[in-house]
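Left out: one protein chain. Kept in place: all the others.
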């Protein structure tokens, strides 16, 4: 029906960033999405730019991630976010005002010290503060905070603007976007892939799977088993306030992130599980997650208790069994690439660039071999290494 | 056609100034009878907003009552001694 140099499956922020990279290099690119662009994980995420080492577990997460192993990618992503608005010629509400990662218990303080060492080793500038020093730097912090690390590079961007801006920029360079167009088949035809949709098919040598929670489903169409588990998490936002909090605040021991977005609303997140994941319709946020997230956030930032909740929502993300990102060519499937997993929003500019370089045979900015998809396609070693406990896999078609 | 002056008026303060209002009305009614339509300032445009729906849905009539912020004045009754602050009062 038609031919493209590359077809990107999934118009979230990773797909959009990859499409721009490829279109800028002169490739003809088609981006397909089963729904509206940026509607799922990329549009429902909190939009944090995590540059200091992250805490290792979301609430309910079974396997801790390798926080140290992410640092080179975070450092590289930081540099790319600094240039994103200029490159995209768009206001993404990027705020790189720095952030605090707080601790309360002795064990958490030890975690902060450990991560501070990793950060110095990775060449990332952070500062370790005791509780009083942290409160002097951010008087909004509550009395239970006993230590914090400060990283001047942490920040956030508006997730409702990032992917659309990437898509628009890609569009200006000739990329096409087809929304509400699910991929129904991926067949190998000679040296090319035939991408089937209800509206016809497209032949292309390169397929990029950035389908987020549907990564496994899209992989399955190409006959490859990518062991990813969709999870739905929820976010909470208050009514607009006058500017009061200029930094990102996170917790080393618990899932928590708080910031004031450009419009003035305070956004509370941290990966609390949604009430229900629904990959066919909309996932729904629950009261348990609300109560848990608000209780911890108001303990760390007591001023939140006098604010009003305006809205809460849920969105899906795709977790790998080891909770680390996945990026690279899919082994045994020439021309098929995948990117997804943890902290995809922070890494979007980097993963877009990385896939773009890989597809064009160039070496990426940083070594991403640790995140290669082969660890997801290898047969499981035994029952106990199977999917983690928090997986509630949906039955959605891609 | 104007209401016959019946029950004694009660004193409340509006933005710090004492005023006499009819008892039994909503806070919104009391402010409107003072000729006030600037209940809140829209945070985006910075322009005055006044009550719109009168039934607690639009939230344009929110004022501070006795230090309690964000009270929908169309749903709240005036009481003697009540302290009502509009956005104009908060900024003062």
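Note that the chains are named A and B in the order they appear, and that numbering of residues resets to 1 at the start of each chain.
The criterion applied here is as follows: a contact is a pair of C-beta atoms (placed from the backbone, for glycine too) under 8 Å apart; a residue touches a chain by one contact, two chains touch by 3 or more.
By definition in this document, contacts and distances are computed from a predicted model.
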| item | value |
| --- | --- |
| Protein name as given in UniProt for the chain not displayed, "NADPH-dependent 2,4-dienoyl-CoA reductase, sulfur reductase", "Carbohydrate ABC transporter membrane protein 2, CUT1 family", "Glycine betaine/proline transport system permease protein" or "MnhA2" | "NADPH-dependent 2,4-dienoyl-CoA reductase, sulfur reductase" |
| Partners of the unshown chain among those that are drawn | A, B |
| Given A:113, A:246 or A:308, the one touching the chain that is not displayed | A:308 |
| Residue among A:75, A:227 or A:282 that touches the chain left out of view | A:282 |
| Selected from A:43, A:155 or A:373 as touching the chain missing from the view | A:43 |
| Absent chain, residues of chain A that touch it | 11, 31, 33, 35-39, 43, 59-62, 160-161, 164, 167-168, 171, 177-180, 238-240, 263, 272-276, 282, 285-292, 294-295, 298, 304-313, 389-390, 392 |
| Where the unshown chain meets chain B, residue by residue | 1-7, 22-26, 28-29, 32-33, 37-39, 42, 44-45, 47-60, 70, 74-77 |
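Assume only the chains that are shown with their structure count from here on.
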| item | value |
| --- | --- |
| Distance from the mean Cα position of chain B to that of chain A, given in whole angstrom | 46 |
| List of chain A residues in touch with chain B within their complex | 239-240, 264, 306, 308 |
| Of chain B, residues touching chain A in the complex | 43, 69-70 |
